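One protein chain is absent from this view; the other protein chains keep their places.
Chain lettering (A and B) follows the sequence in which the chains are written, and residue indices restart at 1 in each chain.
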Amino acid sequence: MSDVLDVSAAAAIEQIAAGELSADELFEAYRARAAADDLNAFTWVANAAPAAVAPGAPLAGVPLAIKDLFCTEGAPSQAGSRMLEGYLPPYTATAVRRLAGAGAPLLGKTNMDEFAMGSSNENSAFGDVSNPWDHSRVPGGSSGGSAAAVAAGLAPWAIGTDTGGSIRQPAAMCGIVGLKPTYGAVSRYGMIAFASSLDQAGPLTRDVTDAALLLRHMVGADPCDSTSTGLPGDIALPTAERLDGLRIGVPPQLTGEGIEPGVRDVFRRTLSLIEDLGGTLTEVELPHSEQAVAAYYVIAPAEASANLARFDGVRYGRRAPDSDTLASLYECSREQGFGDEVKRRIMIGTYALSSGYYDAYYGNAQKVRTKIADDFRAAYEQVDLIVTPSAPSVAFPLGERVDDPLAMYLADFLTVPMSLAGIPGVSIPGGLSEGLPVGIQLAGPAFSENRILEAAHALEHAIGFDGSAARREGR
Amino acid sequence: MIDRDQVFHVARLARLRLSEQEIERMTGELSSILRHIETISGVDLDGVAPTSHVVGLENVLRADEPRPSLPREVVLEQAPDTDGEGFRVPSPGT
Partner (left out) sequence: MTPANYEPVIGLEIHVQLATRTKMFCGCRLGFGEEPNTRTCPVCLGLPGALPVANAEAVHYALMIGMALECEIAPRSIFHRKNYFYPDSPKAYQISQYDIPICGPGRLGDIRIHRAHLEEDAAKLVHAGASGRIHSAESSVVDFNRCGTPLVEIVSEPDVRSAQQAAEWLRLLRVTLRQLGVSDVNMDEGSLRCDANVSIRPVGSTELGVKTELKNMNSFRFLERGVDAEIARQTALIEAGCTVTQETLHFDPRTGSISSLRSKEEAHDYRYFPEPDLVPVVPTEAMLDRARAALPELPAARAARLQADVGVAPDAARLLAFRPELGDFFEAAVAADGGAQPRQVANWVTGELQAALRDGELASAKVTPGALGTLVGMVEAGEVSGSAAKEVLGVLVHDGGEPAAIVEERGLAKAGGDELGAIVDRAMADNADAVERIRGGNPKAIGAIVGAVMKATKGAADGGEVQRLVNERLGA
């Protein structure tokens, strides 16, 4: 079976189409691996493929790991929270439905930071997830389970969600590809909301081609999501091997200070590869990205404070036992159901929206958001894409940063600006630093997914990253 | 900056019952986070329009066409407490 587990999803689809591989065998091989998961990447694994995949379905039955933030009818959807322990939603998220319809059956639900709040997966009520490259380290977050599962070969591919970096950062730390699409490209219907104006679903895959393939079947306007736009054209499978004529911007604000030396080394090597491939490098200014983390940590918690208010112990989810008054029902259920980080963000968001503070916090953060989007618009008049590292460090040891929430927030500074601007970005493995993967982020203007994927494809081939070491473990 | 009383007030608004220790810890953590957030005030934001949406959509409206509702047993299935017809809660004012 090891051959089966070593092929990419796109290659597996070809083999299934050619009759060389059975979809059932593939599902069972991954199911067995996921069930034996020792990374704690999964919170639930399917017993069997849900139903026969329609003949000719483009994704041919290649199984899919799904972040537990997506509602899946009849399968637990717990969002990493004690609050939703055992919750079985009566409906399935649009993105998941689309992918299932295209032939990607549900393999399992992956662990995550509670309600997608976190950058290390240490905020899950269902335990930490280990990084397959080094089990004593974090996989990144919040889509840490999805990233670890794909990197370790427990799943051929996965979907996650990215609010301020939650796909790109864990992809970087686990040495895989993770793409956050343009806001609105993928429906949010059925995705348990964290910060509604920022949340966006996307693929986590072994390579760029798989990311394109998965994204192709996720995107599309959805009548159930008023903010969904889809993409103007289809996602093409990337073929580029060169970057000739491509102008790539390097913003000093996101490539210098605050980034550890090992990451900077890999980034510098990537820049010279870009030039080798025919791309031109230009310095571009993103002056307001310095305030991005501050703005983000007002806007996202503010929206979250409202989005998470529905968890009140009335219609579903946890209810504190013996709550005999309405006040104690609310306060105790929420006290017991939510973890520390979620409470912290609810507190920040509630404060930022409260009477007398709205303008100084929420109002100003929204204005900074405008400035950040303007910065990107101006930059993309000079360049086609922007390149930065995806995370300022490699995967750090479990437990190292749990006591310093602010430090954890500040580490999001490379991915948060794109989220605020609603623009797409991909993280691809750029190499190793001290044996751990380093991610390179390519970001483009809104709806430039095809351009990003083509450039990422060319770069991926030039880099020649080998992720098989993480998959070999536990084989 | 935020003090203990404000933390207590905000926790009440958010319906979170925080222990004494949590309030203590939260006061310190929120203060340092808010101190960072306040760096925003260094930016000249005069005349800048706020962004609450990055999508340029408007008038996304649904035709007034009925769609099936969920069966009641499904609606009540995940509820912690029901009387078989609705969701039971302690009465307001109790």
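Keep in mind that, in the parts below, a residue touches a chain if its C-beta (ideal position, glycine included) is under 8 Å from a C-beta of that chain, and two chains touch if they have at least 3 such contacts.
Model, not experiment: these values are computed from the prediction.
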item	value
Listed residues A:45, A:277, A:353 or A:368, member touching the removed chain	A:353
Per the touch definition above, residue among A:50, A:90, A:230 or A:262 touching the missing chain	A:90
Hidden partner chain, touching residue among A:237, A:281 or A:306	A:306
In subunit B, positions touching the absent partner	13, 15, 52-53, 55, 57-70, 72, 75-76, 82-83, 85-94
Subunit A, residues in touch with the chain not shown (by the definition above)	70-71, 77, 79, 84, 87, 89-91, 93, 188-193, 195-197, 223-227, 302-303, 305-306, 309-312, 314-316, 326, 330, 350, 353-355, 358, 362
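One rule holds for everything that comes next: only the chains that are shown with their structure count from here on.
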item	value
Centre distance in Å when subunit A and subunit B are each reduced to the mean of their C-alpha atoms	23
Contact set on subunit A toward subunit B in their complex	87-88, 90, 183-184, 197, 223, 226-227, 229, 288, 290-291, 293-295, 297-298, 305, 309, 312-319, 323-326, 328-332, 334-335, 338, 343-344, 346-348, 350-351, 354, 360-361, 363-371, 373, 405-406, 409-410, 421-422, 446
Subunit A partner contacts - residues on subunit B that touch it in the complex	2, 6-7, 10-11, 13-18, 22, 26, 29-30, 32-34, 36-43, 45, 48-55, 57, 60, 62, 70, 74-75, 77-81, 87, 89-94
